[in-house]
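The complex appears here minus one protein chain, its other protein chains still in place.
What follows is chain A.
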């Protein structure tokens, strides 16, 4: 209420000054009053009412028609007042939702947290950046009792909150797999059944699952419709696609997955990615897999984590710092 009284006085002052001299200064006062009134939720029709009362006070001789016209204007402005109050309440709701999503994003990152294992003779680099607040990409490392390292990278088809919720379910399905079932093909077959039964029929998941044996350096892997990664062979200094055939998770519950194997030699690298890396669109079109290889090659002497970070920086810059899709990149590099 104190504001209203104060505002009426200011209004009277500014209006009288303006009617007398038509100065810029008085108009500027008017703008200030408008800003303040918005802050204090004063409706447009209320301002017209104040205007009318002050006018009658300051110029008692104001013709009746002018005053009547102000009553008319007041009616017309009523609709705007309602719209404005509705806008205010929507803004309030939107703010609440935004806060809720922020909390959900935090919960998600806690749920999906994974620790990168410390393994002698193996460098691991990992980075995952969501395009929006919540990510539909996911990566996970596990180390079993035989010290074998399981690595999973997955992408939910779909983005935003539904995709993120779906990912949390996958993580729990994976955590509850029995210890002895960490063969890549059996992991995918189990998860496929979970997704097929529990997830919306138009939501699917692509996943690559690999298991690294640090004793004999065998890397076995299977994929369910996932973007192929790369394999870098240190002896030939060449890159090949890490292709593994297999259907997306959640399409057909009887799907079987092939398992592949690779002997990892010193200096070799396994590069795993989500389609946010290869589907990266720049102003000159899509980024080619060859370009990615070039970027990796330029940084190949670095630690696996630094290669990952550099590559992200380069792609981010090429997209003018606007990610269109979630980005996830993992590199496993056997020490020389």
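Basically, a residue touches a chain if its C-beta (ideal position, glycine included) is under 8 Å from a C-beta of that chain, and two chains touch if they have at least 3 such contacts; residues count from 1.
Everything below uses one rule, namely that contacts and distances are computed from a predicted model.
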Choices "ABC transporter permease", "TIGR02186 family protein", "2-oxoacid:acceptor oxidoreductase subunit alpha" or "Anti-sigma factor antagonist" - which one is the UniProt name of the chain not shown: "Anti-sigma factor antagonist"
Contact residue for the chain not shown (choose from A:105, A:157 or A:293): A:157
Of A:140, A:171, A:226 or A:262, the residue in touch with the unshown chain: A:226
Selected from A:7, A:70, A:218 or A:247 as touching the chain missing from the view: A:247
Touching residues on chain A - with respect to the absent chain: 155, 157-159, 201-204, 206, 224-228, 245-248, 251-252, 275, 279, 286, 325
